[in-house]
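One structure, as structure tokens, below. Some questions next.
All protein chains but one are shown at their positions in the complex.
Naming follows writing order (A and B), and every chain is counted from residue 1.
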Amino acid sequence: MIPILIGITIISFAVIHLAPGKPTDLMVQLKPNVDLEAREKLNQIYGLDKPIYVQYFNWIKKLARLDFGRSFIDNRPVMEKISERLPVTILINVLAMAIIFLFSIPIGVKSAVRRGSVFDKTTTIFVFMGFAAPSFWIGLLLMSFFGVRLGILPVSGIASLDFENFTLIHKVLDVMRHLVLPVSVISIGGLAGISRYMRQSMLGVISQDYVRTARAKGLPEKTVIYKHALGNALLPIITILGLSVPSLISGSVIIETIFSIPGMGRLMFESVFTRDYNVIMAGLVVSAFLTLFGNLIADIAYAYADPRIRYGK
Amino acid sequence: MMKQIFRNNQAVFGAGIILLLILVAVFAPKIAKYDPAFINIQSALLGPSLEHPLGTDSLGRDLFSRMIYASRIALLIGFIAMGLALGVGVIFGSLAGYFGGKTDSIIMRFADIMLCFPRFFLILAVIAVVGPNIFNVMVIIGLTGWMGMARLIRAEILSLKTRDYVSASRALGASHFFIITKHLIPNGIGPVLVSFVFGVAGAILTEAALSFLGLGVQPPNPSWGNILMEGKAVLGVGWWVIIFPGLAILITVLAFNLLGEGLRDALNPRVER
Partner (left out) sequence: MQNRKNRQKSKRIFLIPLFITIAVFFSLTISLPGQENFPDPEGKTGTPTYGDAFVVGEIGDARTLIPILASDSPSSYIVDLVFDGLIKYNTSVELVGNLAESWDIEEDSLVIVFHLRKNVKWHDGYPFRAKDVKFTYECLIDPKVPTPYSGDFKMVKSVEVADDYTVKIIYKEPFAPGLTSWGMPIMPKHLLEGENLLTTEFARNPIGTGRYKFKRWKTGERIDLVSNHEYFEHRPYIDRYIYRVIPDSATMFLELETLGIDSMGLTPLQFTRLTETPFFKKRFQKFKYPSFGYTYMAYNLKDDKFKDKRVRQALNYAVDKKEIIDGVLLGQGKVSHGQFVPESWAFNKDVKPYPFDPKKAKKILEECGWRDRDNDGWLDKDGRRFEFTILTNQGNDNRRMTAEIIQRRLKDIGIKVNIRILEWSVFLNEFVNKKKFEAIILGWGLGREPDCYDIFHSSKTKEGEFNFISYANPRIDRLLIEGRRTFDLEKRKEIYNKIHEILYDDQPYMFLYVPDSLVAVHNRFQGIKVSPIGITYNFIDWWVPRDRQRYTY
């Protein structure tokens, strides 16, 4: 775990610092009247006149205190910027994840159990389409249909203008209304992947000996499927849960940009355009940590679900 | 039996579309009626017609021609980026699998670390530093996509290297290089190729997303992603500028995924018995 943490910081740092030119060049050049003296001063402030390993150690020392420095753009602490953006991103992705699992498990199970049926074929086609369609395209289509054509859902943002004057229930409903489209777009993409995994996993389990034995013993089919097979088929899905964290975070860039949601993804995107290197580095580190965290949770869940692991096998 | 054909059909269907796409890309100048960059303001935003089968964009450029040329970019980026990823993945994976020990743990740890980063974030960050253009996008997508392949080939090699013919070869004094390239990689490449096909689909999607955000292929070079970006600006008056490039991406990615599935099933008879 620790070497991976260190590795993450090294890569994040290297991505930005191995490039020709210094980040402060970019800070200076947008304001033509900052003269050379100021440039030198900036270099000193950011320690860019020191050797690269010294810079890295200084950075990591601060990072240990969760201090990512300040944004080049508005001079606010990077951590503050990230922590105000992170909750929305997490909320959207957790909701999407819930919907994905709610749907993909039944779809996967059913198409595995009734392999080759019309249901299997149609869901397969649907799932493949969902997987192949670019999320920004789906987003645009949904937005123009539900938002503009029908005018029944908000087009962008996460809350109405008079949000703070609403009652609590009204507030919750308002946020949910705003999240319907973004969460749907994420779910459509995710649904495809997970239900596919579920189907494969289920197929694998069904062909196992113990399921056959159960069947042979004359147990009712639904007991066989839902008691014996499903539990085991779900195990690999838990791992997938952990593994899908990075792709969900990746997807948030697009979703948040299209729907104007002020989350992590958009912060990253904006920072790329303004070359706000401190924020970019922090974004990389934080998102990688989140992934690790996701994997950790998945591991724990797996251990809980699979008795073999508990015996230290 | 029927199922088998259905499955195979999928793969054949995918391969057929891919072949068609490759032909379109190769013969783009023959197929496209217009110069994809030719601006004619008088004919801006015309709907589909005989003259312009897919309509025109906000600068009066023929959308069909642009889409045709964009297929070149999509395939180019898909294949070259994943080719790069394949190369890196196979080299790292076979080294790790064959030599084991320190080499293995260093390489696989590195892969684990890379896998921790949300890929799109990593790509964005690198683009912020090196700037967006076709070449950079290709290289970056490639260099962030090798980890899965490295894992696969390593696993294959781990099981292959204990086989008798490998031991025999070693006993006969064959070099490591010879054993890896002649015995191990050819025998273990199957799953990696499946992953390659899926990877191409992913790379095409990633490029489209980057171009859609204005961080990929730069105009006036057409790419499905940046045509869609332009389409977004005419939402409401030019549905064709949005619908067609999206469909093109969908169909292409679908084709690669179908082919990938088919290949995987062919290699994985256990599940699909």
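Note that a residue touches a chain if its C-beta (ideal position, glycine included) is under 8 Å from a C-beta of that chain, and two chains touch if they have at least 3 such contacts.
Here the structure is a predicted model, which means the values were calculated and not measured.
Between the chain not shown and the residues A:Gly69, A:Pro134 or A:Pro154, the one that touches is A:Pro154. Contact residues of chain A toward the unshown chain are 25-26, 29-35, 38, 70, 73-76, 81, 84-85, 99, 102-103, 106-107, 109-110, 113-114, 143-144, 146-148, 150-158, 160-162, 165, 170, 173-174, 176-177, 180, 220-222, 225-226, 257-260, 262, 266-267, 270, 275. Mapped onto chain B, contacts with the missing chain fall at residues 37, 39, 41, 45, 58-59, 131-132, 214, 218-220, 232-237.
Convention: only the chains that are shown with their structure count from here on.
Our note on geometry: chain A versus chain B, Cα centroid distance of 21 Å, whole angstroms. By the touch rule above, chain B contacts chain A in their complex via residues 2-3, 6, 109-110, 112-122, 124-130, 201, 205, 208-209, 212-213, 215, 225, 228, 231-232, 235-236, 242, 245-246, 249-254, 257-258, 270-273.
Within the complex, the chain A residues that touch chain B are 3-4, 7-8, 11-12, 15-16, 19, 115-116, 121, 128-129, 131-137, 140-141, 144, 148, 200, 203-204, 207, 245-251, 253-254, 257, 268-269, 271-273, 275, 277, 280-281, 283-284, 287-289, 291-292.
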